[in-house]
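Missing here: one protein chain of the complex. Every other protein chain is in place.
Note that the chains take the letters A and B in the order they are written out, and that residue 1 is the start of every chain.
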Amino acid sequence: MSIPLPVFIAIPLVTAFVLPIFGKKGKDAATVLANLATISLLVLAVASIGQSGVYEIGKWSIPLGINLVLDGLSSLLLLAISVVASAAMLFSARYMEQYTAKAKYLSLFLLMVAGMNGVVLSGDIFNLFVFLEIASLASYALVGFGCEHEELEASFKYMVLGSIGSIFILFAVALVYGNTGSLNMAYIGKAIRDSGLNAGLSFAMALFVVGFGLKAALMPFHAWLPDAHPSAPAPISAMLSGILIKTLGIYALARVVFNVFGVSVSIGWLLVVLGLLSMVAGAFLAIGQGDFKRLLAYSSISQIGYVVLGIGLGGLILARAGNNISTEQLGWASLAILGGLFHLVNHAVYKSLLFLTSGSVQMSTGTRQLKQMGGLAEKLPFTRATCTLASASIVGIPPFSGFWSKLILVVAAVQAGFYWIAAIIVFVSLCTLIMYLKVQRYVFLGELPENLQQIKENRGSMLVAMVFLACLCALMGLLVLVPCLKQSILEPAVKVLTDGLEYSAIVMKM
Amino acid sequence: MKGMTIIVKTISSWVKVLIFLFGIYIILFGHLTPGGGFAGGVILASCYVLLMLAFGREYVEKNLPLPVASKLDCLGAFLFALIAVLGLVFGGTFFLNFLYQKYLPGEALELVSAGTIPLSNIAIGLKVGASLFLVILVLSMFRPDMSGKKEE
Partner (left out) sequence: MPYALCFLLFMIGLYCAVVKKNMVKIVIGIMVMEYAVNLFLIMLGYRFGGVAPIIDKGQLEAGMEQFISSSVDPLPQALVLTAIVISLGSLALMISICIRTYEKYGTFDITQIRRLKG
C-alpha cells in the first residue's frame, strides 16, 4: 500500500484551514496554494488507480476503529472528483475576482472536496454520514455565497431539503446500528447476509433511499436543484452538478444498496423507475427554460436519471437471477452497471464544462437569459468551441464520450430484454438534442444584440480549465475502447457493485 | 448593545473567572471524566457570551477581536491536523497514538496519561471555543459584514 489514504482528506482539509490566515493581502498566494492542493489531489488520484486496500486509522483494527477503504469504485470516484475540482479551481482563480472574500470561498471549496473524498473513501457508515454533512454544509454556504436575493432563497431551500435528507440518513444509521450492532459497512453486510432483512432494516433501507435520493435530486425529490445550482457561482455550479450530487447521492446509494443491504428485485425496480422518471421529466422541464444555467440544471436531473437507470438495471438483473446466476446474465448486469458508471464520469466532465462555459458567457455578457444573448460565436470563439463540444458529447454524437455510455446502456437494456427502456433512453436523447440546439441557437448563433457589441472573451486560467475539460470530453471514449484503460479504471468499479454482498468478505481479507 | 445593570455586571465579572477555569478543567480532564474538547470549548465560548450580554458587544470585541478569534480557530484545527500527521511521522499511521506508553509513561486515571488524547482535546477545545464565539458574535452583529460562518 503505497499511498496512505487519509492524505486524500488531509490535504484539502489542512489547506482549507491554512487559507484564512493569508487574509486579504495574500489573495494571490491563497489562490496558488488552493490550486496546488487540487492538482496534487489529481496526481494522487491517478496514482491510486488499480490499488486497493484498507487503512486503519490510529492502528485500531476494523470493527473497533475507523477505517478507510479504497476499491475500484472509490478510485473511479476519486479520479472524477479531482478532475472536476482542479478544473473548477483553475476556473475560479479568475472568475471569483468578481466576489469579495475570495479566501473564504477557496477554503469552503476545499472543505467540500475534503468531504466528498471522505464520503468516497469511508469504510463505516457513520463516517460516511459525517463527511456527507461536511460536504453538504460547505455547499449550502457556497450556494448562498453571493448573498443576493435569489441566492439566499435558493440556499435556504437547498439547506432545508438537504438537512431533512441528512436527518433521514442519520435515522437510518441509528436503525442499522440498533439492528446489527455494528457501524462498519463490511460487518453490517456480513450480519445482513447471515440473518437477512428484518422490518427495522427494511425501514432503514427506505430511509436511506429517500435521504440519498434527496441528495442526488432524483425526480420526486428534485425541487431544490434547479434553484440551487444556477444561483451558485459558476465553478460551484460545475462542482455541484458535476460531482457533488453523484458522490453524495449516487455513490452512497449504490454503496449502501449493493454492498451493505444487497439488491432485491423491488429495490432494483425502484431505482429503474426513479431513474426513468428523472430522465423523462428532467428533459421535458429543461426544454422550456429560458435561463441558461437553469436549463443546464434541469438537464442534470435528466442525466442523473441515466446513471441511476444503469445501476438499477444492473441490480435488477442481478437480483432476478439470484444466487445461481449464469455468466450471460452477469455479463448483462455488468454491462448495465458499466454504462451507468461510465455515464457518471462522462456527465461529471461535460456538465461541469457546460457550467463553466455558462459562467464565461455570463461574465462577458452579464446575463443568463437566453433571449438576451445571440451571435456570440464571433465574440467568444473558444467558449463557443468548448460549449459545442460539450453539447455534442451530452447529446451523444458518435466520436464523443456521451455517445459511448448511452450506447452501452441501450445495448444492455436490449440484451436483457427491456426494449421499452432502450426506447425511452433513445427518446430522452432526442429531447437532450432539442435543448442543446436551443442553447446553440440562442447563445451563439443569430443576431448580436446592440448592447453586447463590446464584449471580450475572458482569457487566462478560465480558458485553460475549459480547454482541459474539452480535451477530456473528446478523449473519454477511449476509456471503454482501449482495453487496458477499461480494465484498470472502469472494470474494477463495476466488479465492486456486481460482487454485492461479497464486499464484506473482500474488505475483511484486505 | 449597552450592557445590563450594575448588579449583572458585577456578578458576571466575578463569575467569568470561575466559568473560564471550569472550561479549562473540562478540557484538560477530558480523557478521565465526562467532557472533553467540545464540551469545554462550548463552556469557554459561553463565558464570552455572558460577558457579551452583560457588558455589550464592544467590550468583548476589544478583549478578543474578530481577527484574533479567527486565527485561534484556524490554529486549533491546524494543531489537531498536526497531531494526526505526527502520528504518521512517528508510527506510520494517521492519528496513531504515538505518545502512549512509549514516550509518556502514565498510569490510567492520571492527568498525564493516554498519550495524544489530551493534546487533541486541547486543540479541539481551542477550535470549538473560538468558532462558537465567532458564530455568536457574527450573528449578533446583524450587519452585512461577513458571509455565513463556516462549519465547526
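The criterion applied here is as follows: a contact is a pair of C-beta atoms (placed from the backbone, for glycine too) under 8 Å apart; a residue touches a chain by one contact, two chains touch by 3 or more.
Quantities reported herein were computed from a predicted structural model and do not represent experimental measurements.
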{"item": "Missing chain: touched chains present in the view", "value": "A, B"}
{"item": "Contacting the left-out chain in the complete assembly, out of B:28, B:66, B:119 or B:135", "value": "B:135"}
{"item": "Identified contact with the non-displayed chain, of A:76, A:137 or A:218", "value": "A:137"}
{"item": "Per the touch definition above, residue among A:48, A:155 or A:365 touching the missing chain", "value": "A:155"}
{"item": "Residue of A:29, A:47, A:174 or A:445 in touch with the missing chain, whole complex considered", "value": "A:174"}
{"item": "Touch list for chain B against the chain that is not drawn", "value": "33-34, 38, 108-109, 128, 132, 135, 138-139, 142, 144, 147-149, 151-152"}
{"item": "Contact set of chain A toward the excluded chain (per top definition)", "value": "126, 130, 133, 137, 140-141, 144, 147-150, 152-157, 159-160, 163-164, 166-167, 170-171, 173-174, 177-178, 183, 223, 226-227, 231"}
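Definition applied: only the chains that are shown with their structure count from here on.
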{"item": "Inter-centroid spacing, chain B versus chain A (mean Cα positions, whole Å)", "value": "36"}
{"item": "Contact footprint of chain A on chain B as seen in their complex", "value": "67, 70-71, 74, 77-78, 81, 84-85, 87-88, 91, 93-97, 144, 146-148, 150-151"}
{"item": "Footprint of chain B on chain A - complex, ascending", "value": "4, 6, 10, 13-14, 17-18, 20-21, 23, 55-59, 101, 104, 107-108, 111, 134, 137-138, 141, 144-145, 147"}
